[in-house]
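With one protein chain withheld, the remaining protein chains of the complex are depicted in position.
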Amino acid sequence: MSEQIKAILLISSPDRKGLVYKLTEFIYQNQGNILHAEQHIDPESNYFFMRIEWDLHDFLIPSEKILEALANLKTEYNLKIKLHFLPQPTKTAIFASQNEHCLYDLLLKRKELNLDIRLIISNHEHIKQIAEYFNINFYHFPIFNENKSSVEETQLKLLAENQIELIVLARYMQILSPAFIQNYPHRIINVHHSFLPAFVGANPYQQAYARGVKLIGSTAHYVTTTLDDGPIIQQKVLEVSHKDCLDELKRKGKELEKLVLAEAVKKHTEHKVLVFNNKTVVFD
Amino acid sequence: MSEQIKAILLISSPDRKGLVYKLTEFIYQNQGNILHAEQHIDPESNYFFMRIEWDLHDFLIPSEKILEALANLKTEYNLKIKLHFLPQPTKTAIFASQNEHCLYDLLLKRKELNLDIRLIISNHEHIKQIAEYFNINFYHFPIFNENKSSVEETQLKLLAENQIELIVLARYMQILSPAFIQNYPHRIINVHHSFLPAFVGANPYQQAYARGVKLIGSTAHYVTTTLDDGPIIQQKVLEVSHKDCLDELKRKGKELEKLVLAEAVKKHTEHKVLVFNNKTVVFD
Amino acid sequence: MSEQIKAILLISSPDRKGLVYKLTEFIYQNQGNILHAEQHIDPESNYFFMRIEWDLHDFLIPSEKILEALANLKTEYNLKIKLHFLPQPTKTAIFASQNEHCLYDLLLKRKELNLDIRLIISNHEHIKQIAEYFNINFYHFPIFNENKSSVEETQLKLLAENQIELIVLARYMQILSPAFIQNYPHRIINVHHSFLPAFVGANPYQQAYARGVKLIGSTAHYVTTTLDDGPIIQQKVLEVSHKDCLDELKRKGKELEKLVLAEAVKKHTEHKVLVFNNKTVVFD
Partner (left out) sequence: MSEQIKAILLISSPDRKGLVYKLTEFIYQNQGNILHAEQHIDPESNYFFMRIEWDLHDFLIPSEKILEALANLKTEYNLKIKLHFLPQPTKTAIFASQNEHCLYDLLLKRKELNLDIRLIISNHEHIKQIAEYFNINFYHFPIFNENKSSVEETQLKLLAENQIELIVLARYMQILSPAFIQNYPHRIINVHHSFLPAFVGANPYQQAYARGVKLIGSTAHYVTTTLDDGPIIQQKVLEVSHKDCLDELKRKGKELEKLVLAEAVKKHTEHKVLVFNNKTVVFD
């Protein structure tokens, strides 16, 4: 494994005077140089969020002891802390179905998205050739009502064996069970092909076409146990008109889906997303 | 009244071979020069839509006889026909409430929107000074549950006396009764401050804020008897983030509301909008 | 070759009364059903542009005789005429260099862009593996000052042998000679990575970064003998900020380049682009 160069702290806590000071003091007194620092206070809940990224070169505390060194601060200020390192890529599994465009997009961008894609899982066999071209392990799971839960068990085992940290649903058209989802809280990213909360559920382009909207959209969100209701990470739209038939909506929408999903994944692997009250704080 | 220079035909009918030919033949044989011609065929219903704009200079048929001259064609091809003239401005009433930004925007753009604004109606008295500055008749109607229908009667009388062709609801926060609406089918334009069909009804910015969307939107539509469900003419969105509190959503949204409403009104007064199956065809 | 289903006429001429009528009469009297018809009059030059797409089923004139049948009209109205058929794909060669993203994008969209990609030409050898995966003939031409003109000769021969109708420069970083370009007037599409006319020439992202712009852009245009000065087909921009370093501009720009190039190619292969006075008419 290549040496880690930067550490990132994601902090959330009730707001209190001195929080920024105490956290930057910790970095400073241990000889860290802050590269980026962003904070946010939610005005409704008076909750505090912060992301600090610092240079580990010269830092006095070894990486594996940083959390321990923060223990007192954590207790005193009631902090929720996540610690990440870069450039360590995120161990990722991609789930795909019939449509290939999001899968191809993630594969072609795997370096800039900092993904270590260890698995591609699909209920469609034709995805195999793509996985082979990119030299990634592929698993084909045909899914029927009867085998669904046993398939999920096998998948969970695979994910665990590969130490998967992030699951990306790249237009995966199967609904995951709550049991499955609870294994990866805020670590499954889905792209829904509408500007949520409009057009939840099946066939959103058909719904949009029927309503005669002048915009179609796409939404990337963390998967929760309520369908299409998880915390939104990214959304985009583009203009359509009466000239666009349903197939044209679908064609144009593919661009949105790719952009929205890739941007959400990038924010996640840069450790810039915090979740609070089913909403996200997404730092720049 | 200034002389009319251009005529516009809006046609809809079941599609049949020769429609474009027959309509352009009518213009040509009567010495009209076509300035713009746009057509659309709805692939689901196989319905045909056309807008033809031609120069009336040299046209052999006087304006008031054009519809008569089209009578045979209308019967033969089962056409729905609307005839308009330009640069004749559209006789318009604006309804406003507390918020002034859409009202100001329409007033400042009344020339480029080709509006003959004859009335401003409000349930708020402070709108009066704006009407006075722009030299437009103002009527103040405080509205309570008890007086609602009698107020609407008076308003309808006023609208009729002023030969109003178009009603623009410029963030008017009262719900019009079906009885009122049926007097002006596809001639009342409302702006709803969300990207419909998301966030129908009251407080859409509050709803958007609670859901944690990354886009807010605005929709201009013709008013029908179902709330926020009429044919959409124009929609726009802009990006927001966790940094935007509710007040900031409202502030940013005002720009969208103005843009969307003004653009929809412009399309209407240029006679570029056709309604079909609760959807619009909006020609360029 | 699969049967042609639709014919498309692209017409330009000085504007005259009756043009639309005469052209639609021609279609109608020969039993064609018009599917789309768009026209435009340039107000400065009073020039007329039209695109008519009609169903060839039942059309009385065989495809190969249509131009002949239009000869009188052509003379009388001084028409410039191009005739195309769909769904016939456009025989295309793609030129690429170091960067792969535009090439991959075109390959993955070749069906929806209606491209018959017959050749991939590159001055970089690593492009070969991509061509192989997509099963397309690949030619590697290392280019130096000394061999430039002989390489172009060989390329022209290859293009001719393959009856290439369209050349797409997918971030091809070599400048084509005027002699080469003149063989394919308005049939070479390039993507320049700036919003032209800003940042002509080399290193546009570097230029944009140095100027501190808040938007970066991309432009697809037909190649003419003046660098980055040909008729613009499509442009897009996206927002950037002080947070975006030069590498980030390049990364974000890649999305624009793909979108802009693919959209321009699509318009071209749908035969919706007319060129006049170094500007384009791009029909919807």
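Note that the chains take the letters A, B and C in the order they are written out, and that residue 1 is the start of every chain.
The definition used in the following text is that a residue touches a chain if its C-beta (ideal position, glycine included) is under 8 Å from a C-beta of that chain, and two chains touch if they have at least 3 such contacts.
This structure is a prediction, so every number in the text was calculated from the model and none was measured.
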Considering the complete complex, of C:Gly32, C:Gly217 or C:Gly253, the missing chain is touched by C:Gly217
Answer key for B:Ile5, B:Ala71, B:Leu108 or B:Ala160 versus the chain not shown reads B:Leu108
Given C:Ala170, C:Leu196, C:Val223 or C:Leu261, the residue that touches the chain left out of view is C:Leu196
Those residues of chain B that touch the unshown chain are 100-101, 104, 108, 112, 133, 241, 243, 251, 255, 259, 284
Residue positions on chain C contacting the omitted chain are 40, 42-43, 195-199, 211-215, 217, 231-237, 241-243, 245, 277-282
Contact residues on chain A toward the hidden chain run 17-21, 24-25, 27-28, 31-39, 41, 284
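Rule of thumb we're sticking to: only the chains that are shown with their structure count from here on.
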Among line, ring, star, complete and other, the chain touch graph is complete
Across the interface between the identical copies chain A and chain B, with over half of residue numbers shared counting as same and under half as different, the residues used are same
Averaging C-alpha coordinates per chain, one finds the centres of chain B and chain C separated by a number of Å equal to 37
Per the C-alpha centroid definition, the whole-Å distance linking chain A and chain B comes out as 42
Two or more other chains are touched by the chain C residues 284
